[in-house]
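Below: the structure, in structure tokens.
Every protein chain except one is present and positioned as in the full complex.
Moving on to subunit A:
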Amino acid sequence: VVVKTPAIEDIGAERRENEDICSVSVLYFQKNGVSNGSPYKKPFIEHFERTPMYVAVLTFLGFGVGTIFGYLRDFMRAWGLEKRNVAAEREQQKDFVPLYQDFENFYTRNLYMRIRDNWNRPICSVPGPQFDLMERVTDDYNWTFRLTGRTIKNVINMGSYNYLGFAETDANALKTVTKELQKYGTGICSTRQEMGTLDKHIELEKLVARFLGVEDAMVFGMGFATNSMNIPALVGKGCLILSDELNHASLVLGARLSGATIRIFKHNNMQSLESLLKDAIIYGQPRSRRAWRKIIILVEGIYSMEGSIVRLPEIVSLKKKYKAYLYLDEAHSIGAVGATGRGVVEYFGMNPDDVDVLMGTFTKSFGAAGGYIAGKKDLVDFLRTHSHSAVYATSMCPPVAEQIIRAMKCLMGLDGTTQGLQRVHQLGKNTRYFRRRLHEMGFIIYGNDDSPVVPLLLFMPGKIGAFARRMLEKNIGVVVVGFPATPITESRARFCVSAAHTREMLDTVLKALDELGDFLQLKYSRYSKSAHPELYEETRFELED
């Protein structure tokens, strides 16, 4: 277990020593030891258990076998011994340069294709805690799919980012959305700077700013574009972007489009970030040696593939020390963490003013679409005038805006109920329960104890397919992820816990996981703690005697 302790200088050395001496299980349950001198107000526990060596070897072996067979089959295809299912070029275009180079596609064709049935599964109901899947079959080993017309009813949904359960069809809840839809229709047909600023948008922006406790906010029609279109407005040539190595593709794209220099720091690693900051300021720009115009740190609140929470207090202190700016992407964390669902800033009990750019999406917790950027009035005013999105992209459609407004009002208690707060608490409870049980069973799971994104490590490529298919047989829909979205040895299944999941549903899933874990031998953790459940909360017993 790699327990990441707060790396603050004065307590750092002592703690590092402890880490070496103490048995891992003590650290593993460590809950009291981190507050002393640390910027954290409560324990910050993250698990990243190292891959056992034999598992890594077997995983590479698995990929090796897959690759060898891939070459064999490519060879057979080339000689006409196996049917070619790859999209062929039309007769007139035969001598064009191929659209996909053969090698680029090797992985897709020979490895991904074998387990392709586990992605893009079509659903035909609301993506709530349970959904209906459309049954599909393949007649040519996953090259094409055929819908049978049957549906698989009531599959437990562990894949959608429906953290607070706002993806719902309850007529009463959607009353206002229906009304707006009837009033405005579905489209806007214009951009923000032209004729696309509706009164609805202004209302939403004011609400978002109030919810986050900042001066102003601006909303955009698509979450992905919020990042990729706005980062270029904020930084440019002569600026430096320090980006976490596991940042989402939209942040990476935005950073690339901006033309600024990009440097990557190790995931959530403050030493790595600090040394980059230090070097950047001391040595300036490469070649010209001029000082950087500005330095911006790009991080996410919850990392969607690791389930880890950003070490915000340390980043904020670093940012203040080195006068850098902080861009925080709360796509997964807004609504999902914090006592009232206000994201990681609230989770750490910090001031929203400490973060320069607060970005988030409405796709996840709010069950809608789009994204926002919030912060100081200057910042938002600048974006209103200079954001590519404001000038060129169509604005958010009114029923979607209304859905966000209703969900946010519910969270803030403006609808006169405590329902929103209950959802946040329920999510926290479900998350901790689900994570604790998985730990007990002996799975390797990554991330923070409070993060509703729960990655369960499968490691081997063969197990990706087996796991997802078996789970579906048990009527549970899961998301599995492999290379290139994860490192090659760390294929995983990802569960997204929702407030809408009942204890029964979670128990069903856990039971299925327990059985499947034995069947597929997925319980790799060396620190499982199933023997004496009454001792779970004990932290010091090994040190006392």
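The working rule: a residue touches a chain if its C-beta (ideal position, glycine included) is under 8 Å from a C-beta of that chain, and two chains touch if they have at least 3 such contacts; residues count from 1.
Here is the rule we go by: contacts and distances are computed from a predicted model.
When the listed names "Serine palmitoyltransferase 1", "AP-3 complex subunit beta", "Exostosin GT47 domain-containing protein" or "Small ribosomal subunit protein uS10m" are checked against UniProt, the chain not shown comes out as "Serine palmitoyltransferase 1".
Of the listed residues A:Lys364, A:Lys463 or A:His501, the one in contact with the hidden chain in the full complex is A:Lys364. Only one residue from A:Phe44, A:Phe63, A:Phe131 or A:Phe211 touches the chain missing from this view: A:Phe131. From the options A:Pro39, A:Gly62, A:Gly223 or A:Gly428, the residue with contact to the chain not on display is A:Gly223. In the complete complex, the hidden chain is touched by one of A:Val400, A:Met471 or A:Leu513, namely A:Val400. Against the chain not shown here, subunit A presents residues 87, 90, 92-93, 95-99, 101, 119-128, 131, 134, 147, 157, 159-162, 166-169, 171, 174, 177-178, 181-190, 192-199, 202, 221-225, 228-229, 234, 253, 256-257, 278, 281-282, 291-296, 322-325, 356-357, 362-364, 366-369, 378-379, 381-386, 388-394, 397-400, 403, 477, 479.
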